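Every protein chain except one is present and positioned as in the full complex.
What follows is chain A.
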Amino acid sequence: MVTHRAHHLFGTYSEGRDQPRPPSILIGRLNLSSEIPDVCCGIAPDVSAVHQSDWDGIMERDNHQEGEAQGVKICDPPSESNPLAHTLATSLSLLGNHMFPDQVERNDSGTANKEETVDSFISDITAEEPSLDAESHSNQVTKLDTEETENPECQNIASTQPTDGGTEDAADNDQSDSGEFVVTMLAKAKLEEQGLGVKGRSSPLLEAGTQECPAFITHREEDVTADSWRQHRKHVFVLSEAGKPIYSRYGSEEALSSTMGVMMALVSFVQSGDNIIRSVYSEEHTVVFLQKGPLVLVCVSSSRQSEQQLRGELLYVYYQIISMLTQASISRIFEHKKNYDLRRLLAGSEKILDGLLNLVDSDPSFLLAAVHCLPIASSLRDSLSQILQKAITPNLVFSILIAKNQLLTIVQEKNVIEDSRLEPADVHLLLNLIGASSAFQAGEIWTPICLPLFNPDCYFYAYISYLDPPECTVCLLLLSTDKEAFYAVAECKRKIEEAMVAQNSLSLIAKAHSYSVSQVGVSDLRHFMYKPFDVPDNYRQLTQFTSPEMEAPYSSEEEKMRLLDLYRYMHSRIHSTSRPLKLIYHVAERETLLAWVTSKFELYTCFSPLVTKACAITAITKLLRWIKKEEDRLFIRYPPKYSTTPNPSKSSRSGKSDQQDSTDNGFLSLL
């Protein structure tokens, strides 16, 4: 509802929208110049139209109007020589208004909350009083919700609001009695359900469910107007090209719909000039945009990470969404219905995305785009691989054994490995899925999953089961291309279980743990990350890295994060697009870091602050020698293979045989 209005702001958007109105610019209580100090726009070259002088002009003009423009709608089209620049500045400030507030702004708003303010300006509501009422009311409701998460009425409200059109806003505001309010909402919900149900499609079920709201609510309830919300280190938003909210890391998507509308406005504005918006920098925050098909991903970060790194993280979020729905389905859905609410399909998956973002922040594997495997004796790893190799069934393509969230071993189908390999990112997504699934409770899980880097349009069927209940540290993951293969694959698990009992593997695995840096025997070395590159003898192998436990002084969460931030900084310097480096020696406040990249490896080391350059270099030589010696224990050296394709000549790549499935996966019939 907000989007078309937001697009409408610029008068450049030609998506079939109702209510044609003259182009108008709405300026609310915006204190433009102090909102976003030092704004520079990382848009691609062609934006020469936006001259600095224009910007200055705009700022001045807006400042000038600030005093009298409180709640006033200004409908005159801008008279500057460059109207485009003007509108861009306005929307930037609108975004800034929400993301980077300043004291003046808050005082201005008084009791009315800001989200509401921005919203009401955008939605042309000039009267201010009713919003107050509604706001206090909905606060009350949210509170209730937190107290009893099972309270259905509250959930109902929460889930109903977003689907209601803009016309309902006024009605909601008028509600004073909570009982009545709930009843109205329910009636609407019911109407909608029934309305959807009678459309006479093949499956009535596929029509329902817009009202569904997951029973678990964590960050979703956060008050998006609170300071604490703004102070989150990294926000991630996903929206559709029509500006419909799909996901927000903190706060509910519906409360943020106007913010997302502004984001989309920015994106489509820049797009209208045949450009792509990439990032916006302010003093405190970096805003990074990523457009992937019909989805727009936005990251607002105060973490000082490089734009490249943040974009990489957004890509992981995109891949995780693909892994649940496939790229083909998503584009098909949006081809049919531009303003489809994708949350309908992602309902219940927020936890998976939340989990992913937490992992991205705390696990360096994502930064390095490599997998971390648990160090175990190579003989044990070989015997585990052999067990997996023997337990096969037709159409099984990957057998993966995981302990303590790290890889133990991975076995691939022979014909698959010829064509491609499992990408680290796909493994990360699988590990995240396991973490988010309830496999530890349920026993066995069978679920469709897409590996976006392997084939973004097809599903695999994943069998997930823990081998050591109730501890649940050793997890088996079997991927098949046949969706009916559950029983056959479950049988493989039983074989694997038996063999592992016979060989006493579980107790051996239980003893395995990550190593301490002290084992390297280099005195000043505190921590390191070592990622070897593919070299001819292990060509087409999964990219891995090794790293010791983070020990004192990096035992607390804050310190761990601080070290990771330092690594991220080193990584961004090494991989800088403008000036890539091979070697950096960085003396930080409380430690000294050295990062080194060669054709054979990438290495990040952390030393005590008193180390000398010469010492550090000797230490690294020692470290590399130690890694070489321990190689067989630290890495999966020769990933074994098996052959399960019934007729290898028919399909060399398993993905192809699955092609049929992707067309009947049911998403098309949703529309």
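Here is the rule we use: contacts are C-beta pairs under 8 Å (C-beta built on N, C-alpha and C of every residue); 3 or more make two chains touch, one makes a residue touch a chain; residues count from 1.
Going forward, contacts and distances are computed from a predicted model.
Colleague: The complex has one chain missing from view, so what does its UniProt entry call it, picking from "DNA-directed RNA polymerase subunit", "Lipase, member Ia", "Claudin-16" or "Ras-related protein Rab-17-like"?
Modeller: From the listed options "DNA-directed RNA polymerase subunit", "Lipase, member Ia", "Claudin-16" or "Ras-related protein Rab-17-like", the omitted chain resolves to "Ras-related protein Rab-17-like".
Colleague: Among A:L315, A:A369 or A:A488, which one touches the chain that has been omitted from the display?
Modeller: A:A488
Colleague: Can you tell me which of A:M260, A:L345 or A:V474 touches the chain that was removed from the display?
Modeller: Spelled out, the listed residue whose C-beta touches the missing chain is A:L345.
Colleague: Taking the full complex into account, find the residue in A:Q308, A:T447, A:S514 or A:S608 that is in contact with the omitted chain.
Modeller: A:T447
Colleague: Tell me which residue among A:S331, A:S437 or A:T473 touches the hidden chain in the full complex.
Modeller: In the complete complex, the chain left out is touched by residue A:S437.
Colleague: Spell out the interface residues on chain A facing the chain that's missing from view.
Modeller: The list for chain A reads 150-153, 155-156, 186, 189-190, 193-194, 197, 203-209, 211-216, 324-325, 344-349, 351-352, 433, 436-439, 441-449, 462, 464, 483-484, 486-488, 490-491, 494, 664-667, 670.
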